[in-house]
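Below is one structure; the comments refer to it alone.
Omission of a single protein chain aside, the complex is shown with its protein chains in their original locations.
Lettered A and B in written order, each chain numbered from 1.
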Amino acid sequence: MSNITLPRFQHIIGSGIVAAVGASVCYISYTQQPSEAFLFPRLIATVFVVLALWTFVKACLGWTKVGNGISLTQFKNLAPGLIIALIYIFWAAKGLGFYTATSIAFFILLSLYDPAPHRVLKSWVKRIITTACFMAVMYGLFALLLKVYTPREIFF
Amino acid sequence: MKTLLAGAAIALMGLTQTAAADGHANYPERPIMMMVSYGAGGATDFQARIVTMTSGNEDALGMPIAILNKPGAGGRVGWNWLAGQAEADGYTLGAYNVPHFIAQSIKGGVEYSTASFEPIANWGADPAVLVVGKDSEFNTLQDVVDFAKANPGKLTTSGAGLFVGHHIAALQMEKAGDMKMAYIPTKGGGAAAMKAVIAGDVMAGINNLSDAFRAAQAGNVKILAVADLERNEFLPDVPTMMESGLAVDNASVNFRGVMVPKGTPQGIIDKLAATVPTMFENSRVAGKMKAGGSPMHVMNRDEVLAMWAAREETLKELLAGL
Partner (left out) sequence: MRLIRQLLQAAQFRRFLLKIPGAPANIATTLDGHAMALNGEGAKALQLSFLSSAVGGVFGVLLLIFLTPVLAQWALAFGPSHLFWLAILGVTVIGSLDSASVVKGLLSGCIGLWLATIGFDDIMGAQRFIFHPSLGGGINIIAALIGLFAIPQVITMFAKGHKNDGTEAIQVQKHPIKSAVSELLRYKRAMGIGTITGSIIGLIPGVGGQIAGLVAYDQSKKFSPDKDKFGTGHPEGLIAAESANNAMVGPSLVPLLTLSIPGSPTAAVLLGGLLIHGIFPGTDLFDNHPDVAWTFINSMLIGQILMCIFGLYVAGMAARVAQVPQSMMAAIVLGLAVFGSYSVQSSMGDVYVMASLGVMMYFLERFGFSAAPLVLGLILGPIAESNFIQGSMIATATDGLAPYFFTGPLNLFLIAVVVLSVLYSGYMELRARRYTSKEEIMG
């Protein structure tokens, strides 16, 4: 109990959230109607909540092997990528059209995580070419070959 | 960004207006999508693919129809989507199954009713039949009725879900014969219900004529009766339930056809209603449907509207007690 490290703290929070979800699932399945339709969910939810509470208690007491968690550097690294990805998926894909949004997101992610220097013109040209190639492949695959009609808004 | 979006919105509105202005004379200008609320490979999906295969011909719509499957919850998922989320632009059609969607809308808990859709045309009518396993001791409908009367609630009868044609047929049988059966809804459509009959998990089953016909051909089941007004051309030797003395009409017959969501421009509805029935009557379509053991029954928009209204009335009465 004494030395609460960052991974262990995260572990307690994580298993706490899982336990909370389990409890609310359990509550919903025992209160919603019609009860015939919730027979099986009740069965699952009961096991779910027992296992989740067990995990949570074990996490608090420090009985379990804790995973590596997420270090501060890792979090700083992933945050911008994750934010871009979420904006892309939950807003831009529909709002701007699939192909426009994907090109923009692809280019931004490439610029963020590409090790090539940002001050050199050549690496920017390379990024633009990569993006264009990727989009051409995607268009060929989904629009021409599989004939999927994706949401289109501004350009294509 | 805001101005960009506003510009896009205006451009889009402009597009819709020009489309409306020409009275849909050019419709369809791109491929059309038809939603089927059952999985790929099921009877509805299989028939929908056949009846729409000539849509690209010049004398039909001139554009192909692509099938989009949205299965789940006995069709509710797909029809909810068509009523609530699909665009009513004439490029999104849907396949209907009567009595399923009407019964579901009467029962409640869904976002559609007959008023949410506009029928285009009907292509098929698949009556429900009563089947038993090949080794079953039941040989006639009377045997089944006698057993059910002697053992109330013991006759296990499989069917593809609640508030579908099979369930309606079971309810009608119970009412007509003044008996109680144990209706076992299965998940996964007619195939799972049929498997239960063949394997002997249940004593009897109510299934689609087309599926039962195949199973009977293979020698796995006996078909005892058809829940329709007259005998079916595929099964000339099988009596209707009425002939066997059980007053069950054709309310459970599974009518399949095409509809569009409410709000689709009238010009497009008229064009589809004029073209689609002739597309169904194409000889290639009829040949494939017959080969697949699927009974055809083409009806135009006015006939379907009348059929929907009649069905809704019967079902309201039948389901009132439930």
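Keep this in mind: a residue touches a chain if its C-beta (ideal position, glycine included) is under 8 Å from a C-beta of that chain, and two chains touch if they have at least 3 such contacts.
Quick caveat, the model's predicted, so the values are computed rather than measured.
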{"item": "For the chain not depicted, the shown chains it touches", "value": "A, B"}
{"item": "From B:P31, B:P185, B:P239 or B:G267, residue that would touch the chain that is not displayed", "value": "B:P185"}
{"item": "Positions on chain A where the hidden chain makes contact", "value": "10-11, 14-15, 18, 22, 25, 28, 32-34, 36-41, 44-45, 47-48, 51-52, 54-55, 58, 62-70, 73-78, 80-82, 85-86, 88-90, 93-94, 98, 102, 105-106, 109-110, 112-115, 130, 134, 138, 141-142, 146, 148-151"}
{"item": "Where the unshown chain meets chain B, residue by residue", "value": "33, 39-42, 45-46, 49-50, 68-70, 72-74, 76-77, 80-81, 84-85, 104, 107, 109-110, 153-156, 161-163, 182, 184-188, 191-192, 194-196, 198-202, 214-215, 217-220, 288, 291-293"}
